[in-house]
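Only one protein chain is missing from this complex, and each of the others stays in its spot.
Up next is chain A:
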Amino acid sequence: METLDQIGYGFAVALAPENLLFVFIGVLAGTIIGMLPGLGPMSAIALMIPIAFGMDPTTAMIMLAGVYYGAVFGGSTSSILLNAPGISGTVATSFDGYPMARRGKAGKALAIAAIASFAGGTVGVVLLMLIAPWLAKFAVSFGPADYFSLMILGLTAVVSLGGRNLTKGLIAAVVGVIISLIGIDSQTATMRFTFGVPELFEGVQFLIVALGVFALAEVFAMLARRGTGGGDGTITSLRLNRQEVGALTPPTARGSLLGFFVGVLPGAGATIASFMAYSTEKRIARDGATFGSGNIKGVAAPESANNAAAVGSFVPLLTLGVPGSGTTAILLGALLVLGIQPGPLMLSDHPDVFWGVVASMYVGNLVLLVLNLPLIPLFAKVLKTPRAVLLPLVVVFCVIGVYGLSFTVFDLWLLLGFGVLGYVMRQNGFPAAPLILGLILGGMMEKSMRQALQISDGAWSTFVTNPFSAGLLALGALALAGPLLARLRRRPSEPSGAAPPEEGSGGDDGGSQDGRGGEAGGAQRSASSAGDGHAGDGHEAAEGR
């Protein structure tokens, strides 16, 4: 019962009037900053640190945690309304959130996002309190080979669900990784594909590509449609009926659990978590085919996952003093400035901070819900803007986001380039999601691949001899084999067999091989059964994305 006492103590700290006020301020500021183009939780927290300087450490941390939540939610707002994900963790939200907004259900999408975020955060906080120490130990035992395989799994899962054509999805993923490798190599300082352009030395920022292939490409598509088919901004009821609540509960619960456990692992926690939650739901849902064209579960799953992951990422920070993400790294910096060293001793040295922050996360979640639900009609008004004005404004929105990041006009040209690329890609059935995920994960993938090979003395077999890693790779292979098997089942006359073992052996040399092996099997089959498997999905394509 000791834990319960401590939780009670935490709530007593969090509910002190002063702390309550600062949670409120933090969440509000976070939401507003998060909605601005290009400013995610990281910049939001960084901006608020000076304000937190003179404060009592507990109050300061409580406020900053509120900023974190608010910013994550603010990011999903622009994902849903403008298809402009400001941070990588909300990319998956735009897959179904934006189509919902286009159908005039922006209010409902935002409400689902708010509620699912709340649920994800709540589950995350409960789990954080119960199993933080145990999870921290597990996260430490996760080696580089396992990380590499986890990322491969994330990529293949997205590819297998991304579009009608597996080959095109894989091409997009590979190009995404290719883009991520531009710049000075972090390990050897070798220039890679920079063509002597100084602006490329530090690589291509995620935000440029995201705003280009999502927001700007959408602007082009809207123009080509002559502005038809958009949501008119009428706010349909925010309220969910009982049937919808019933449909949303399981995905939200699964997304929250998955999100928390992935979030505990250092790295791109919230991003991988949201993509994995999205693809899991798409796979197991009976109406999986409508994912991508405005399925409510497609909003709830990634939103609950990214919030739960945000909480999960506090586990390594608070228990080990090791930040698992850029955002928690900034929080670590803030803690150190405030004179607190997080880590195993924090629980005994500063129990008020630890439990106060944990409890305030919960309060912050509640404030977020209370604050945002009434504001949703206001946010959704964005869509009421006449198309002729909205289009140029979205362009300005993208431009300011990109320029504010790097202050170079060169990046604006990149933005335009990626906008054009994104439009041409969607016109030819190349999905954008694998591209963006490949870009986000590419750098980390190479890093963990190198670490793994350094440890194993260059033996590539390390990826399959390590049990975790092998399991994850097998899942990744399954993710690619799944659609092929489904196609086979529809064509029983087709000789079956070759695909699964081929998939498995492809794992030897890591993911690139793996993906190729899977695809080789797939292409032969799709060449022979062309038209059959894909034709069924045709109506989905007409929805665009």
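Note that a residue touches a chain if its C-beta (ideal position, glycine included) is under 8 Å from a C-beta of that chain, and two chains touch if they have at least 3 such contacts; residues count from 1.
Criterion: contacts and distances are computed from a predicted model.
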Protein name (UniProt record) of the chain left out of view, among "Peptide/nickel transport system substrate-binding protein", "Sodium:proton antiporter", "Tripartite tricarboxylate transporter TctB family protein" or "Secreted protein": "Tripartite tricarboxylate transporter TctB family protein"
Contact partner of the left-out chain, one of A:16, A:366 or A:395: A:395
Which residue of A:42, A:155 or A:177 touches the chain not shown here: A:177
Option touching the unshown chain, where A:130, A:224 or A:284 are the choices: A:224
Hidden partner chain, residues of chain A it touches: 33, 36, 39, 47, 163-165, 167-168, 170-171, 174-175, 177-178, 181, 185, 187-188, 190, 192-193, 219-228, 230, 386-389, 391-393, 395-396, 399-400, 403-404, 407, 409, 412-413, 416, 419-420, 423-424, 426-430, 446, 449-450, 453-454, 457-458, 512-513, 515-516, 519-520, 523, 526-527, 530-531, 534-535, 537-542, 544
